[in-house]
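Structure below; questions to follow.
For this depiction, one protein chain was excluded, whereas all remaining protein chains were kept in their positions.
And now, chain A:
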């Protein structure tokens, strides 16, 4: 076991982690621990753009952007945070440009902008061009640009280090972060990182669904690490299903395709979104579009022999426009489906995409241990966190924005904190949990296989807690997850080695997914209303009287060692906007 000491430790090297690292490295001795090489992070898979009211191509302002974000989140958004997001968006984009990001340009040389779902002129009048983009590879450009600037700033990376535990020391009844415990993939060695400040920027947890746009590595490791240590997770029932995943595979096809004029059609060729969202049509918010697609499919208007998908039609757009604005997604259609998007529509279905919920933080990125108490020295930003700027449904292009705005804020806040704080004493046996977890898996003679449990988890999640949910389906999922968690105790791996043991890590990742799936299902069961990405067929309306509040889920361990989930609730911060009926 090795012990390291840093002022600031950042967990994860996607957009939020690297944006934080650029700030933190300038101000404090910083280590970035990442389970992937930085340029492998899933930020790179984001396509369509980053929202900011630059008003380069038409009238726009940050207040309209704030409103759209609040409305898009079905009023579960904390409005103070949304205002910061929209205001700081403008500098955030200009900052990335200064760092070298190659945005697409207008004829007069300014950053070009395009339409995106839910972003509107003057509080919903019509779609507005707010998304700053680089073809359909904006996330790739952001990830590369941030990595380039990390190289420039000399950011210290520990690549292929898996953070498996959060160290918390309780002093005078106050929980403080002492650092993290990590596992080095190359050697199997365990490393304890003592740090004054820790920032989680480890991304989402979409891999508990089968049809998902998420990478294999998005297994919620950060959320699980803090949750296991008694800290809450907020709004985990809210998961976004992106309307346009490649049929059966889930690979993302950007909403920018519809921003450029693409149209969704059912088997009759009908532009069905006109029925569901007369003003915004195909550019309604993602939850609305995904539900509309499944409504078409359920009512027998889906495409194909099994009627299980609809079409994304780009055939009316000039090939030059597709080549210039959507080169990657058209290539995906050719590579994975053998379809030529110039002439043929692309079969799509909603795909599990983004966790709106996560580790609760305030607008400085400080992690909360209840509705208001800050955990000194602990920060989170990006998809792992819940600020909450996305509420019940995130708008497209607001996540690339979130990682830049709140990654930067967390990086500054953590580094400033670590400059004035002292180290918190390490727990007595800091690596105990990780050592025993690994030992248990390495020596297990159990009969369960990781892949089989994961498959069953993904199947139950797809079947029961996806776009449409009911009391019955969620209960089915809760029971199935409980069964799988029990079976997981009997899981065994084949690779017993120390070197690059990805078999072992997949087992640990599955444990994280099971924990988070349970939190998600239990939170969803208790929310007896429909709001944003959480749609209950048995409670189809939003219920502001009883449920205009954030869910806070805590792990409880009884005296006899039994685990349970305790749900609590947190008020929503409302400033400018009163909840209204949501129409697009």
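Operating definition for what follows: a residue touches a chain if its C-beta (ideal position, glycine included) is under 8 Å from a C-beta of that chain, and two chains touch if they have at least 3 such contacts; residues count from 1.
Note that contacts and distances are computed from a predicted model.
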item	value
Chain left out of the displayed complex - its UniProt protein name, from "ABC-type polar-amino-acid transporter", "Peptide/nickel transport system ATP-binding protein", "Succinate dehydrogenase iron-sulfur subunit" or "Ring-1,2-phenylacetyl-CoA epoxidase subunit PaaC"	"Succinate dehydrogenase iron-sulfur subunit"
Of A:257, A:381, A:493 or A:552, the one touching the omitted chain in the full complex	A:493
Of A:3, A:151 or A:557, the residue in touch with the unshown chain	A:151
Candidates A:40, A:121 or A:485 - the one touching the absent chain	A:40
Candidates A:282, A:313 or A:515 - the one touching the absent chain	A:313
From A:19, A:140 or A:409, residue that would touch the chain that is not displayed	A:140
In chain A, positions touching the absent partner	36-37, 39-42, 44-45, 54, 56, 91-92, 94-95, 97-100, 102-111, 134, 137, 140-141, 144, 148-149, 151-152, 186, 215-217, 249, 251, 265, 267-269, 303-305, 311, 313, 315-316, 328, 332, 335-339, 344-345, 347, 449-451, 493-495, 497-503
